[in-house]
Each structure stands twice: as structure tokens, then as C-alpha cells.
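Here it is, the structure in full.
One chain of protein is taken out of this complex; the other chains stay put.
What follows is chain A.
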Amino acid sequence: MSQAHRPDSAGRGDIVVSARNLTKKFGDFTAVDAISFQVRAGESFGLLGPNGAGKSTTMRMIGGVSRRTSGELAIMGLDPDRHGPEIRAHLGVVPQQDNLDQELRVRDNLIVYGRYFGLPHSYLRPKADELLEFAQLADKARAKVDALSGGMKRRLTIARSLVNDPRMLLLDEPTTGLDPQARHILWDRLFRLKESGVTLILTTHYMDEAEQLCDRLIVVDKGRIMAEGSPAALIREHSTREVLELRFGSERNAAVAAELGGIGERQEALPDRVLIYADDGEAALEQVSGRGLRPLTSLVRRSSLEDVFLRLTGRSLID
């Protein structure tokens, strides 16, 4: 293996993940359907999509723990089928479901995990203390994993993923189960890691998280890529500047929506509300009142990724 193929040689901006027609089938079922994308070193890349879209499956293929059915995949220049251990040496993985070592205490979870990477104790001891501090679990260092709350376990899993100073972090719904404060601190931490050159690949069902963290993202549905771009570009491309949200009561929303034709660029009737996409939300609200319609509540807000998602998949992101 030549020097040029060593994962170590990836500099900022180099392509570190390259997928072409990446496909994963489980029997007859196609979970990931010929998707193509690239991620550059130091980039923060998001996968968005409803439940079952194939996000975790894609993450697992990138992490080298799931073999692709067909297509091409290179991680830091290497084929994960042939160089799994070597690639994983440079990855930090936060799986969707915590898989902490229940038989070990909190601090030992970090140290033993580091040992799996072949790292020496002299490096791991201070590293473990540093990570416990970061995860705010220093006072739980000697506790059993079972004794931690769900959010604490999540924090330990995240801390554990950093033990080998990974070049690339794979975060599958990292903040699920975290309280708002812990989430914001994690965002801050991820931001700093990104600044120091770590590539982030994450999935999330939280739009604010995606908008905060992702330089670029793909929206996936049924194993296919529906759209790709920066959060701002996606909003520009697939939605209007503002959205008017109207609530007429659950029985009436659909009926009233029929009377709203022509207001704004587009209307969308959801079970609990009607959305009107317009560049000027206030003006649209005036038009609604002009037609003699009296919503129970109305709200004008900026378009978000949620709207892009709804547009592209016809489904809400948070199921």
C-alpha cells in the first residue's frame, strides 16, 4: 500500500468520503438506493430523512460495519470492505443506539475502548479524565453504566467516540435524549472539533441542529437523495422566504385550505394546520382575512429546513 493511500495524508478539503451508486439491500428490500455524494475533509455533512430513509444504514457503510451490496465507496481513499480496521482507527462513531460496555465502570468504558484502538495506557488515562470532564461525568467515573440516566449514557457514548482523536466523526442522532443545555454544549464542542479539522457526518431529526451544524446536507427518502446543498441554499431553492401558519381547528383545516387558492405561492394542508408559502407572510395573512376567513391562530415565520423537507418528501421530519 503506497503512502498516498494512507488515511493520514488527508488534508483539509480533500475528499474523505466518496460514494457512487452506493446501494444496500436487505434481501429484496433496498434500504439505500444508488446514492452518490462526496464529503470533504473538515466539512460538516448532514443526512436528513424520515424514519427508515436509510440514514443509519448509510452511516454504517461509511463506518465500515455494513458491507455495501453494490456501488463504490471510498473512505479516506480506502475500500471499507478490505481495510475496515484501518479506516475505523480514524473514525469516531456514535451509533443511534448506545452500546456501552455494561460490565465496565464509566471511566473504564473510555479506557478499554481506547485500548481497542491499540492506544497506550499512558495516553488514555489523562484522555479519559479529560473526556469525563467534557461529558460532565467526572463524579460518575466509578459508577456502573447501568446507574446512568439515558442522557448521561448518551454523553458517555459521545465522549467515547472521541477517545482516539478521530479524523472523522459519525454521529447518528447524537443529541437524541439530551437536555437542551447538553445539546447546546455538544453543538459548541462539535463546532470546535470542526474548526480543528475534524470531518463531521451526522444524522438528525432536529432541523435547528442541522441548520446550526451542517455546511451541507442531503435529504434522503426511501433510500434516495431528494436534494443536496447548504441549509440556506436548500431553503432558497425549495421554499419561499416566509411561511404563514394558520390553525382553523382540526376538522376544518382541510376544508378551509380549498378556499385559500391563489394566496402565496403554495398551500399545504396538514392535519393540525394549514401552511401558506409566501415571500411576504403578513401580506398573505391580509389576503386570508380579506376572504373573510378567521383562523384561530396565525403565525408568520421564516422558512426552515422543515418546510424543505415537507416539500420534498410530503412528510414531517419529526414523526
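Rule of thumb we're sticking to: a residue touches a chain if its C-beta (ideal position, glycine included) is under 8 Å from a C-beta of that chain, and two chains touch if they have at least 3 such contacts; residues count from 1.
By definition in this document, contacts and distances are computed from a predicted model.
Colleague: Of the options "Sulfur carrier protein ThiS", "Nicotinate dehydrogenase subunit A", "Transport permease protein" or "DNA ligase (ATP)", which is the UniProt protein name for the chain that has been left out of view?
Modeller: "Transport permease protein"
Colleague: Considering the whole complex, which of A:53, A:110 or A:193 touches the chain not shown?
Modeller: Of all options in A:53, A:110 or A:193, contact with the hidden chain holds for A:193.
Colleague: Which of A:30, A:136 or A:287 sits in contact with the chain that's absent?
Modeller: Spelled out, the listed residue whose C-beta touches the missing chain is A:136.
Colleague: Tell me which stretches of chain A touch the chain missing from the display.
Modeller: Missing-chain contacts on chain A: residues 1, 5-6, 8, 63-67, 78, 81-86, 88-91, 93, 95, 97, 99-104, 108, 112-113, 115-120, 123, 130-131, 133-136, 155, 158, 162, 164-165, 182, 185-186, 188-189, 192-198.
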